[in-house]
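Here the complex is missing one protein chain, while the rest keep their positions.
Letters A, B, C, D and E name the chains as they come in the text, with residue numbers starting at 1 for each one.
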Amino acid sequence: MESDIKLIDDNGKRLDGRAPDELRKIKIEVGVLHRAEGSCYLEWGGNKVMVAVYGPKEALPRHTQNPLRAIVNARYNMAAFSVDDRKRPGPDRRSREISKVISEALEKVILLEKFPRASIDVNIEVLNAEAGTRCAGLTAAGVALADAGIPLKDIPVSCAAGKIDGHVVLDLGKEEDNFGDADLPIAISPRTNEILLLQMDGHLTVEEFDKALEMAINGCHIASDIQKKAIMDKYQSAPEVK
Amino acid sequence: MESDIKLIDDNGKRLDGRAPDELRKIKIEVGVLHRAEGSCYLEWGGNKVMVAVYGPKEALPRHTQNPLRAIVNARYNMAAFSVDDRKRPGPDRRSREISKVISEALEKVILLEKFPRASIDVNIEVLNAEAGTRCAGLTAAGVALADAGIPLKDIPVSCAAGKIDGHVVLDLGKEEDNFGDADLPIAISPRTNEILLLQMDGHLTVEEFDKALEMAINGCHIASDIQKKAIMDKYQSAPEVK
Amino acid sequence: MESDIKLIDDNGKRLDGRAPDELRKIKIEVGVLHRAEGSCYLEWGGNKVMVAVYGPKEALPRHTQNPLRAIVNARYNMAAFSVDDRKRPGPDRRSREISKVISEALEKVILLEKFPRASIDVNIEVLNAEAGTRCAGLTAAGVALADAGIPLKDIPVSCAAGKIDGHVVLDLGKEEDNFGDADLPIAISPRTNEILLLQMDGHLTVEEFDKALEMAINGCHIASDIQKKAIMDKYQSAPEVK
Amino acid sequence: MTITPAIKRDYLSKLAEQGKRADGRTFNEFRKIEIETGLIPKAEGSARVKIGNTQVVAGIKILIGTPYPDTPESGAMTTAAELIPMASPDFEAGPPRENAIELARVVDRGIRESKIIEVDKLCLEPGEAIWMVFIDIHIIDFDGNLFDTSSLAALAALHNAVIPIERLRPDLEKLQEKFPSVKKYLEEHPTDYPLPLQEPPISCTSVKYNNVIMIDPALDEEEIAEARLTVATDKNGDIRAMQKGLNGSFTVEEIKKIIKASIDNGVKIREELYKSVGK
Amino acid sequence: MTITPAIKRDYLSKLAEQGKRADGRTFNEFRKIEIETGLIPKAEGSARVKIGNTQVVAGIKILIGTPYPDTPESGAMTTAAELIPMASPDFEAGPPRENAIELARVVDRGIRESKIIEVDKLCLEPGEAIWMVFIDIHIIDFDGNLFDTSSLAALAALHNAVIPIERLRPDLEKLQEKFPSVKKYLEEHPTDYPLPLQEPPISCTSVKYNNVIMIDPALDEEEIAEARLTVATDKNGDIRAMQKGLNGSFTVEEIKKIIKASIDNGVKIREELYKSVGK
Partner (left out) sequence: MTITPAIKRDYLSKLAEQGKRADGRTFNEFRKIEIETGLIPKAEGSARVKIGNTQVVAGIKILIGTPYPDTPESGAMTTAAELIPMASPDFEAGPPRENAIELARVVDRGIRESKIIEVDKLCLEPGEAIWMVFIDIHIIDFDGNLFDTSSLAALAALHNAVIPIERLRPDLEKLQEKFPSVKKYLEEHPTDYPLPLQEPPISCTSVKYNNVIMIDPALDEEEIAEARLTVATDKNGDIRAMQKGLNGSFTVEEIKKIIKASIDNGVKIREELYKSVGK
């Protein structure tokens, strides 16, 4: 959809006042659910997501088992009330694709070989959606996996860059997503900068892509620091291990 | 839905001429199907229901088995042609809820422990519907279970009371159900008066509820006598056991 | 649907110039797919069908296995773009019925007892549809089974006869199918003339039926010769066996 | 997948060699047929048909609907058949399987292709409002030969059916405000009247095993059958529909023999149908 | 099918004989209730309710729709509840099972039959345009008593909900071009206003095991329960809905006792509800 909306002003400020390389506000709470083995509640701008991790447990149905390693079942789901027009409950094609790419990204950082025939279930519920829910969900999933005590090589983290009004910027907001030129969500392993997830829609020159990728990696590192602080806060405030 | 219809006249007579504590006419035939292990055809006012019982047999799929006892699978189904507007074939949310509460009610009176890992299938088909089909179906199911030789602690029986035009009455008819104030279907074990099923919609004071519950229990006993007579008639008329 | 269309002219010629007992043009290519164990591409008039055979392999899910013999799973499917109005992808009631009658017809000519617990999968894709797709599909399936090296008593073959403007004719075309009086698709084992598949819709006197059946059997034999030539051509042109 | 006990197959085959069937019938003989109509007050038409122990209830609902775009002046019909678990321990709940789909399609084609329902008389307003006829077939006791029992039940229910002017008067009166042709229709049809029907073909099914052919198979016979052929014939002895089933084959001679038996039995069954609906 | 560990059953039964529960409550005592509203900006109304460790988020979406033909002047409502795998390792993804269906239907009836939502005030243009209220219940942490937690969350979210004049102004302005009544409606309702509601009944659930009855079962108690009874009562102490569950039975006396406890707890829960929504 095209529009006359001006997404970035003459001072380089965006609609919500952010600078081009500025993230929206991120807030993370760890271990918020009673039943789940690990959980995380995350707010990222207007996005509100809850993640619960169960496992490792025997993968069912049996034909999904891998005799050499665990599998990750991420299940990304939007609550019916999380968007302007009510969303029909249950998985649709979009949510199944996102579940697949998130599962694949998480598998890279988990020590899967420790748990043959097992599944690790990562339930991602989007309660309020405001552009960038897959990045918010994956970032919260990283925290919930750590909270569940799943052995990880690294805590995965996700962020998007994009292009609006011809400028490469970090972490698109709602209008920027609707009326922008390109969106590039990625996820990385922050310790190595390896890229775990990458999707791109829109139009970028090779130079713009290089710049956007670098900016998104930087955004991932900012989000990664917030992840780590939230996890530390929980375990410092809790004298006894759960 | 509200209406100006007067459901009970100045002499306390209802639209179809019944007294407040009077049941509609009930007719029961036992053992009417060739293939089923037990069967019952029951007419209750305008309701016509057929019940077939199969089992005990191995419960399938296997994950439904209980190693300590049998399970009851009641399947309440309305024929497409049983109502004014054609009903789409197949289970809907209403029929699945009714199937669940009937299954639970029947489990209480069957000696389930005798048949570990088994299922007892109770197929209830509503051929013509006219208010009160769940009571009719459960009452017919009790007879069909007895006809199938399933070991029972008691023959369960069901009846409803309700409120119309401010009066507590027994066994609501079609208009009484549509324009009445409350409906209270129950099922009991007639030997002990234990309550196996109970649902209530509408508006009753505590006193009205007490009166309606008592009236419904009385209705159950009347229906229970008709059940027993039908079963006896069959086995007296048949010199040899099936 | 009725129409004023004249389907056969005063010289006994049909809309496309064929004589009453004349087949549309048939073209067969054998072994056209890389992955399938046997395959056949067939054009029959405007029909274009592709068949791939896999098996014998263990029948799955296990409860479909027959301990004494193989089963045949024919799957007749029309591509969404094969008809004027786009067809919704996936099986519908029509395709499931056709799959069933084709499976049954093929089972008669395969030496099923050689492969207990196995399934032989016959995938029939209609790419372009123009009346008579089930005959085209079954005829192609016969060739693909032979190409897969499945042991056969005979190569099954299929053809239809019908009635248009009161005349019994062979192999109805599109308009003849839409505006004709009867359609009689059959399949036979050409060595014995045993009838493997037979369906009839429309209106035929007993005499007309006898004539149509004879004509359809003749059509089967013509198609059978084309099948055999195509198979021979492949194995003569290929010096080494696949 | 059921493996038919060899012993049953042997027994029935031996009987067949002696020209006999387990229930004493000849090869060309149907079981006893019972037809009861009008048993479902909520339905516009209904029938309960028994052929031997096989028992089917068919109900007709007739509603106001909109026509298909390619037949704007024609009523519509739909047939559904369910093999519900009530009828047999082998029938499962859930979406219809291949057998139920074939059954519904064969019964539907038997009625649709032979134009029994006069759909051209079921138009209320071209392109806008028509009568839709729903035929629902409920199999409640299964002892073989569902094709013939179901199609006979559908026919009996159709002959019992009325156009429900009374029940739908409020809707029709709303329609006549918009469409003058509905006003005229209501004047001509002030009350319920029979669904307009043509002469029906009668469906007869035969099976073959061990080279013997017999009509109206009971369940035991059906279970060991190698091939099945259903033939629907009309009052004039013409053929109106055929469907071969199972993985055996027929010779041309066998097919001709089955057609002959179907015509013969069709005559008798048509009489029973007419008697039951008071014709 | 889960087999409840005999040891847990024994432990809880022994406690019950001594008049005690595992978490120290009396038989007639609810766990701690927390209600937060308005947490979902995208929803027209929302609430997060905790009863003990059980946690439910309910969201209300209010959209413009067309009325059902038989209630042309009435708004519409729908309730959906999902037992999502987030809340428990025993909940599976996929279409709703019997338990979720019963839950959604009981919550729905609790709201629908007691006419909490004033649907007659939700008509924009008779027969053409109404407000449709969607109640979606998301269970995110499961420790027993979903019926009461879900129905309380639905009530709190409904009390938090507004008619979204602002968000849907473009659609409403398009509608008012066609329907003068919508123009008048917009003049009377220039901006968002609370969803019109009646006094709500409060749902309280009790279970029975070993002949002891206790209210608001935690998951451990629910797992060994033999019978369950949910009673919704209103401000006047009248009964507005009941649902018995599980394969045990109740005596008449037990039912009366449960009704009494439901009325008593209903009073307190209603206070918490009103406090949370600022009433």
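In the analysis below, a residue touches a chain if its C-beta (ideal position, glycine included) is under 8 Å from a C-beta of that chain, and two chains touch if they have at least 3 such contacts.
Everything numeric here is computed off the predicted structure, so don't read it as measured data.
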Visible chains in contact with the missing one: A, C
Residue of A:Leu15, A:Met200 or A:Ile222 in touch with the missing chain, whole complex considered: A:Met200
Residue of C:Asn77, C:Thr139, C:Ser189 or C:Gln227 in touch with the missing chain, whole complex considered: C:Asn77
Of C:Lys6, C:Lys25 or C:Arg86, the one touching the omitted chain in the full complex: C:Arg86
Touching residues (missing chain, whole complex) on subunit C: 33-36, 46, 48, 50, 52, 54, 57, 75, 77, 79-86, 89-91, 121, 123, 125, 127-130
Sites on subunit A contacted by the missing partner chain, in the whole complex: 1, 63-68, 71, 93-94, 96-97, 99-101, 103-105, 107-108, 184, 189, 192-206, 209-210, 213-214, 217
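Keep this in mind: only the chains that are shown with their structure count from here on.
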Chains touching both subunit D and subunit E: B
Distance from the mean Cα position of subunit E to that of subunit B, given in whole angstrom: 28
Subunit A-subunit E separation of Cα centroids, rounded to whole Å: 31
Chain contact graph, described as a line, ring, star, complete graph or other shape: line
Listing of all chain pairs that touch each other, if any do: A-E, B-D, B-E, C-D
